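A single protein chain has been omitted from the complex, and every remaining protein chain is retained in its original position.
Labels A and B are assigned to the chains in the order they are written; within every chain, residues are numbered from 1.
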Amino acid sequence: MITALKRNPNKIRQGSIIVDIILYTMAIVICLITLYPFYYVIIMSISSPQEVAAMNVFLIPKGFFLGSYELILKDAKMWWAYSNTLIYVTAGAVLNCLMAVLGAYPLTVKNLKGRKWIVVFLLIPMYFGGGLIPTYLLINKLGMYNTMFAVIIPGMVSIWNIILVRTFFTTIPEGLKESAFIDGASHLQLLFKVILPISKPIIAVIAIYSVVGIWNSWFDALVYLPNEKLHPLQMYLYRVVVQQSVDLKTLSLEDTRHAVANMLSSIQLKYAIIVFTTLPVIFTYPFFQKYFIKGALLGSLKE
Amino acid sequence: MKAASPVSKRRGFHWRDHLQLYLIMLPVLAHIFIFSYIPMYGIVIAFQNYYPGKPFLSFGGEIDWVGFQHFIDFFNGPYFVRLMRNTFLLSFYFLIFGFWVPILFALLLNELRTGAFKKFVQTASYLPHFISNVVVAGMVLSFINVDGIINAFVKLFGGSPVALNTEPGYFPAIYTITSIWKAFGWGSILYLAAMSSVDPHLYEAAKIDGANRFKQMLNITLPSIRPTIFILLIFAIGSLLSANSEFILLIYNPMVYETADVIGTYLFREGLLGGNFSSGTAVGLLVSLINFTLLYTANALSRKYSDYALW
């Protein structure tokens, strides 16, 4: 694979320099546009709180203040939440990939009876749901309320992922499967021995979708985990945001005082929490990225 | 296991295959049945006046069945047309102006030569996906303010500042641009993954045939991601009535309701007054039905004309 990679650029990439210049300029412009928000969050998180409240930090940090980070780093609950998130992400990503593959493969077999109905069966829940309370009742009946399972188990199957994997599987040449059957393989063998090894890119996609999706999720925790000790990291951000969106118009003088104090103390905290919670997951990306590179599958496609 | 099936003969399709395939799917189907289908009985509250604490189904007469009243009320409501139009238009603009951006971006990345730079651009492109709506909204609002950055540019080029956030005409553009910017990098991952399965030999062969980079892109790269494009397009059409109300809530105001108020934001305001469980479910059900119909139609059309379909 590595040799293929190294060879490719020279062999197939010999366009004109001008095209290259245009492409690179475009890439750099896009880069600047998309890098900015994160840069903005970072400079907001280290500027002095009053400048942050004034929201006039745009290019360089104004003042210097690390108090928000200090508050976060000293907060034991934050680290507790970090380890919870790691558990949710690991378990969730593994289960999601496994279920996506298991769900997708049979749907690519043309002769499977009732295939259309299974697809429709899968699609309906993407559009129709029973709402908060019936789902809560179910989770409660299953004894998962206020346990980590409430976050992991319901989220382990993503219909969207199944469809993505299936779409990828359908691009695999039929010949590969035929030859495996001639060797007498079962479907499960075919799936794990032949199809999975050449499906690394889509598995990587599902993995990163799951990792990022679970990392950023808080809603299930909000509903099913009243116990703070089980909260994932993103609940922190959610709570800070809620504290800031209190409607002051409905409060009495006394309560307004407290709400305003609360709000001010967390204006900057929001930015620091975003930096603190997203940096790790951003750095997981390059790990998956190598599977998306053109020609990465050259070796495994050889028959 | 090997002994169980005859080695020499090419296999036909047996009940054993079916059994195997269904068994492979079983965990998935069971999960979906339990966690998605069982709670679906909750939909019945769309036809009742439900409040938490009431039973969903009972024969004791505690349930206040209202039939299609919530649907009729929504349909006859003064804002029905406006809500449907805004919800549709905002999703539609996003589809028209946003759908091809990740594709183009993935093609662009695919043409970049150096590994490290390419990786950097790609990572940078999906950063906006990680910034929470609240922060993005705060940023956008401070940019479009009368004394914000955008108006600073306008003034630089001799124009007079525009009140972008109070003029209904600008809202769709602000929403669409922000949404595209937030989503395209993340959306391109899928296309890149599809592109990576192309056999590099194809490019070499094309080069020998004298195809330039543009032609290679057109004839090799693009076809490789076509199934993905179609599937995503079908789903995009199947969500033409689902604008991102969570984000709209953060950047709209009564002056731009005319173009900004969507079903989701309307239901949110209704929820603040309490007791919208039933009408919210009814409206949600209506939207889902329309979306699902759109999906179904798009899929049927796609199967007929392009040979890519969900089923």
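Following the convention adopted for this analysis, contacts are C-beta pairs under 8 Å (C-beta built on N, C-alpha and C of every residue); 3 or more make two chains touch, one makes a residue touch a chain.
Here, contacts and distances are computed from a predicted model.
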item	value
Hidden subunit of the complex - UniProt protein name among "Histidine kinase/HSP90-like ATPase domain-containing protein", "1,2-phenylacetyl-CoA epoxidase subunit A", "Extracellular solute-binding protein" or "DEAD/DEAH box helicase domain protein"	"Extracellular solute-binding protein"
Of B:57, B:173 or B:255, the residue in touch with the unshown chain	B:255
Touching residues on chain A - with respect to the absent chain	50, 53-56, 71, 87, 90-91, 94-95, 98, 132-133, 136-137, 140, 146-149, 152, 188-189, 192-193, 222-223, 226-231, 235, 238-239, 242-246, 248-250, 252-254, 256-257, 260-265, 267
Residue numbers in chain B that touch the chain omitted from display	49, 51-55, 62, 73, 77-79, 138, 141-142, 145-147, 163, 165-166, 250, 252-255, 257-258, 261, 266, 269-270, 273-276
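Keep this in mind: only the chains that are shown with their structure count from here on.
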item	value
Chain A contact footprint on chain B (complex, rising order)	1-2, 5-7, 10-11, 13, 17-18, 20-22, 24-25, 27-29, 31-32, 34-43, 45, 52, 56, 105, 108-113, 115, 117, 119-132, 134-136, 138-139, 142, 149, 181, 185, 189-190, 192-201, 203-204, 207, 212-213, 216, 224, 227-228, 231, 238, 277, 281, 285, 288, 291-292, 295, 310-311
Complex contact set, residues of chain A against chain B	4, 8-9, 11-15, 19-20, 23-24, 26-28, 30-31, 33-35, 37-38, 40-41, 55, 58, 99, 102-103, 105-106, 109, 111-113, 115-116, 118-125, 127-131, 133-135, 137-138, 153-154, 156-157, 159, 162-164, 167-168, 170-171, 178, 181-184, 186-189, 191, 198, 201-202, 204-205, 208-209, 212, 216, 237, 241, 244, 270-271, 274, 278, 281-282, 285-286, 289, 291-298, 301
